[in-house]
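A single protein chain has been omitted; all remaining protein chains appear in their positions.
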Amino acid sequence: MAGNSFGKLYKVTTFGESHGEALGGIIDGCPPGIQLDFEAIELDMARRKPGQSAIVTQRKEPDAVQFLSGIFEGKTTGTPIGFIIPNTNQKSDDYSHIKDNYRPSHADYVYDQKYGFRDYRGGGRSSARETASRVVAGAIAKQMLSEIKINAYVSSVGPIHLDTPYQELDFSKIESNPVRCPDEKSAAIMEEYIRDIRKQGDTVGGVVTCVIQNVPVGLGEPVFDKLHAELGKAMLSINAVKGFEYGSGFSGSEMKGSEHNDLYNPDGTTKTNLSGGIQGGISNGMDIYFRVAFKPVATIMQTQDSLDNKGNITPMTGKGRHDPCVVPRAVPIVEAMAAIVLADFYLINKTY
Amino acid sequence: MAGNSFGKLYKVTTFGESHGEALGGIIDGCPPGIQLDFEAIELDMARRKPGQSAIVTQRKEPDAVQFLSGIFEGKTTGTPIGFIIPNTNQKSDDYSHIKDNYRPSHADYVYDQKYGFRDYRGGGRSSARETASRVVAGAIAKQMLSEIKINAYVSSVGPIHLDTPYQELDFSKIESNPVRCPDEKSAAIMEEYIRDIRKQGDTVGGVVTCVIQNVPVGLGEPVFDKLHAELGKAMLSINAVKGFEYGSGFSGSEMKGSEHNDLYNPDGTTKTNLSGGIQGGISNGMDIYFRVAFKPVATIMQTQDSLDNKGNITPMTGKGRHDPCVVPRAVPIVEAMAAIVLADFYLINKTY
Amino acid sequence: MAGNSFGKLYKVTTFGESHGEALGGIIDGCPPGIQLDFEAIELDMARRKPGQSAIVTQRKEPDAVQFLSGIFEGKTTGTPIGFIIPNTNQKSDDYSHIKDNYRPSHADYVYDQKYGFRDYRGGGRSSARETASRVVAGAIAKQMLSEIKINAYVSSVGPIHLDTPYQELDFSKIESNPVRCPDEKSAAIMEEYIRDIRKQGDTVGGVVTCVIQNVPVGLGEPVFDKLHAELGKAMLSINAVKGFEYGSGFSGSEMKGSEHNDLYNPDGTTKTNLSGGIQGGISNGMDIYFRVAFKPVATIMQTQDSLDNKGNITPMTGKGRHDPCVVPRAVPIVEAMAAIVLADFYLINKTY
Partner (left out) sequence: MAGNSFGKLYKVTTFGESHGEALGGIIDGCPPGIQLDFEAIELDMARRKPGQSAIVTQRKEPDAVQFLSGIFEGKTTGTPIGFIIPNTNQKSDDYSHIKDNYRPSHADYVYDQKYGFRDYRGGGRSSARETASRVVAGAIAKQMLSEIKINAYVSSVGPIHLDTPYQELDFSKIESNPVRCPDEKSAAIMEEYIRDIRKQGDTVGGVVTCVIQNVPVGLGEPVFDKLHAELGKAMLSINAVKGFEYGSGFSGSEMKGSEHNDLYNPDGTTKTNLSGGIQGGISNGMDIYFRVAFKPVATIMQTQDSLDNKGNITPMTGKGRHDPCVVPRAVPIVEAMAAIVLADFYLINKTY
C-alpha cells in the first residue's frame, strides 16, 4: 500500500531515490507484440531531463534508460518490462547541510515524522527525479495507443497567461521554444520572465494544459474510477501540482445548465464541449482537455529560515544549480501520466 | 476493474441503480470495536437527501439505511459491513421519454456505446443517487477518526462567491441555512439566486470548500498515492465535479517560491499554510483545505435538443421535479469522501 | 485487506454472518449483456443448502437470493450485481452456551484473539453459510462461460474411495444420489457410512474431485497468478479444506520425468494429461482436473472439552442438528469457486 504503483491493467511500479544507485520501474500488463520505437522513448526522456536550455537547471542527468526484460527482438512480449535509469552522479553532491535540517515546503520534515528517519541525500524518494521512470512508462503507453494524440504545453508562467483556446494553437510549435508554449509571443515573454526569476535566485509556478484527441468512445468507468478522476489523481501525483480542472473546470461552476449542456449533432458528437470529452466519467469521443497548476518549486537560492531536528530555526541558502521554473520540464510528465491512464482504461475496456 | 470500489484498507464498494430495488454497499476493512452512533449516520444521510428545503429537488428518497452485517451489539466486528438503502419509489416514475433518447450532457449516450445497452430508468448507475452509499461509508469513517474534524461548506453558487478565508468563518453556522454557507449574508444572496434559477427551470453550479483539522502528521504516501492525489480523485469521482485545488491551488501557480514557501515554527508547525497541510503528499499536521468545483446539473426544465438512438435530433423537456443547485446537497458527500480517504491512509499508516 | 473479495476482473465481495440479518455480496466486473437463467442459479443454491436429504443437516436455510442491481430486463448491465440472501431464522437458535466458550477446532478462539471480541451467534463470519454467496457468484460465472463444462463430485468419504478415473464416470449420475458420487455402488457404500457416522453423533471428511472441460488454451498468468495457484487458493478458502492437488498431484512427485512428460499430438493436444490441463500456469486445452480434501467438520454431537474465555476447560455437547458429512454439499461450492477463477482469467485474457 506504499503507493508506488499506478494503474490496474497497465500497471507501473517505480523505485529509486534521487541519489541512490538507480531509478527504475516495472511495467506489468503491457500487451505483447508492440514494436517499440526506442528513439521516441529517448526523446521524451530528453524533454524531461534537466539542462536542456538556459532556463532550466543545469544539473546533469544523462537519464539513459536500460530495458532489462519484457522485450524480445524489439517487441513487447507481454511479460513485465523491467528498466533502470542509473544515477551517474549520485556521489558528487554534498548534502550534509540538509542532513539534520528541514527545508521549508519540502518533504524533509514529514518523511522524518512518518518513517522515523530518511535518506537525506537530496529529496530521496520525494525528488521529482522519480518522474523519469514515469516518462519511460508513458512513452511506451503512447506507442500502445498510437492513434490517440496527446499534446501538453505551458499555458501560463507565473502571472503570464496564454488565454488563446487550444483549438487556435499550432501544437507543432510546442517544442520550438524552451518554454514549451506554442504561442511564440507568449513564449518569449514567459522566457524573459523566467530569466529574471533565475537572476533573483527565485522560482515561479505555472500551468500546463493538456489536450487528448482521437479518443475512442467508452474509456473510463462509472462511479469511483471516472476517467477524469483518474486523470486528476495522475496529475496531482506529479510533484508540485496544486490543482486540476477539466472541460469547463472552475469557471463551469459559475454557469447555468442551459449554457453548459453540450447539445448533440446527429452523429453523436456535440456542438460545444464544455464537458471536456467526458460524460459520466466516460469518454464521449470529443477532445479531452484539462489544466494542471504547478506551484513554484521550494528550492531557491535566497536565504530562508529552516528548522533543524532539534527544534532550532536556522537560516539556510540553497546550494548548486536551481530550477527557476519546472513547468516546461513538466510537460512530458503530464503527457506520460495521461498516456498511462488512457492505456489502463483502454485495457479495462477490452474486458467488456 | 469496473471501478465500483474506493480505498485500499478501508475499502468501500457500492452497487445500485437509481430505480432498481435498492442501493447499497460493503465496507471492508473497518477495524473492530468501534461503537457506532447510528443517529449521526442518519443525520448525514438526511443532509444529502433531496427534499430538505425549498431550494432543492422535492423528489422523495427516504434513504433509510439497513445494516446487514459486520455490527454486533452496536459495535463494528472487523468483518465486512453490508448495507442496503431500498428504493421505495422505483416504479413511480415514467422514463419512457428517455428510453431511446440521449439527454445532453448526461451519460446516456456513452453508456449505450460502452455497454451496448443500458438501464434507462433515470440515470441508472450514473445517477447521483449512488452517493447515498458513500455517505454511509463516510459517516462510519468519521466515527473511526473521531479526533479529526471535517467541515465542508458552499463557498460559491454560480457567480456569487464567498471570499472570506475559512479561518474567519464559524463552521457551526453551516447547517443554519439551506445553502450550507456559514456566512449568513452570502447565504441569503445565494439562496435568492437559486430560487431565481429554479423559476427559470434552469440549474447552476458552485464550489464546495472543505477544511480538515486535527490531522496527525504522516498520512499519505509518497509518489502516486499522495494524500492530495487521493483526495482529488475522491472529489472528482463525485457527480458533476469539474475541478479540484488544494492549498494555494491555481493561484499558487502565479507565485514565486520565496512567497510560497511555508516557514517553520520551532514546533514543526508553519507560519503560513500555502501547502494546504500536505507536503510531498504527506500530511504535516496543519489544516488541510481544498476547493471542489461543481458544474450545473444537466437536467433542466427548459426545452433542449436531444439525440435519439436512430440519429435524430428531437426537442425534449425535463419532467417532474428538478434540482436547481445540487451544491448544498454535495456538502455531506464531499465530507464523506474526505473521511473515506483519511480512514484509508490512517490504516495504511499503521503498517509502518 | 480484510480478505472478503476474490478475483480481479470478475470480482466477488461477500458479507454476512450466519445469524445476522442477511448474507450477500457484490459481483463487480460481470460483462454486460448476459441473459441470466435464474432457475439455474436457484438450482445451485438448492444443491448447497442444508436439509436436502437424510444424510445432511436438517437445519433450514431457505437461501432465496434477491438481486438488487446490475440486471435489467433479465440481462446483466455491466454494473455491479448486488444481492442479498436473508437469514430467516437468525433469532431462533440459542447460542448462549458458546458465548464465552471456544469450541475445539472452530475459529472462536482466534477470532476473539484477533478482533478483541466476536459475534458469537453460531460461527458468525467463519460459518460456512458464507459460501451461499459464493454459489450465487459462481452460478453467474458459469453462465458467462457457457461453453466450459465444470463437474465436481464426491470421490471419497472417510476411508471409502472411488478410484475409477474420471474419464470412466458418467457425470450425469452425480445428482442421482445424495452423496453426489457418480458411481452408484460407491455412492451406496458412502451413504451407508455417513448414516452410521450420524448415528454416532460424529462427522467425517472426504474428497471432492473437479473436472473442467472445454477450456480454451491460454487462461492463467505466468509466475504468481498461475491458473492452478488461483484454483488452489480458491479451494483452500472453502471451509474445512486441508489440501489441493491437480493433475498428477502428490503421486506425480514419485514419478520420473520420462514418465511424467505429456507428449504432443500434431494438433497440440497431448497423449497423456499428467499436467492436468495446465502448463506453466496456463491452460493448454486439455481437461483440468483436481482434488480437494475436506476434514470432518468440528461440530459433533458428542461431548468434548472446550475452553472458556477465563481459561477453564469445560465439557460441551453440540446442540441441535449436525452435518455428519458436508462433502456432498461442498460439491456446488467447489464448482462455484472454479467458475469464478475461470471467469476472472477469461476476462484477464481479453486484455492481451
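To keep things simple, chains are lettered A, B and C as they appear, and every chain counts its residues starting from 1.
The rule is simple: a contact is a pair of C-beta atoms (placed from the backbone, for glycine too) under 8 Å apart; a residue touches a chain by one contact, two chains touch by 3 or more.
Everything quoted here is computed from the prediction, not taken from an experiment.
The absent chain, not drawn in this view, touches the displayed chains A, B, C throughout the complex. Considering the whole complex, the residue from C:Lys114, C:Arg195 or C:Lys319 that touches the absent chain is C:Lys114.
Of the candidate positions C:Gly33, C:Gly74 or C:Gly280, contact with the hidden chain is made by C:Gly280. The residue touching the chain not shown here, chosen from B:Gly3, B:Gly16 or B:Pro31, is B:Pro31. In the full complex, the hidden chain is touched by chain A at residues 1-2, 4-5, 8-9, 11, 13-17, 20-26, 28-29, 32-33, 66-70, 72, 75, 77-82, 84, 114-119, 124-125.
Residues of chain B in contact with the chain left out of this view: 1, 9, 29, 31-32, 78-79, 222, 347-348, 350-352.
For chain C, the residues touching the absent chain in the complete assembly are 1-6, 8-9, 14, 102, 104-107, 109-111, 113-115, 125-126, 130, 156, 158-159, 197, 200, 202-207, 217-218, 221-226, 228-230, 232-234, 236-237, 242-250, 252-268, 270, 274-276, 279-284, 291, 293-300, 302, 304-307, 311-313, 348-349, 351-352.
Just so we're on the same page, only the chains that are shown with their structure count from here on.
Taking each chain's centre as the mean of its CA atoms, A is the chain most distant from chain C. Look at the contact of chain A with chain C and you find the same residues on each copy: over half of the numbers used there are shared. Centrality by C-alpha centroid: the chain sitting nearest the overall protein C-alpha mean is B.
Chain centres here are Cα means. That of chain B falls 39 Å from that of chain C. Inter-chain centre distance (chain A to chain B, centres taken as mean C-alpha positions): 27 Å. Looking at chain A, one finds that residues 1, 9, 222, 348, 351-352 touch two or more other chains.
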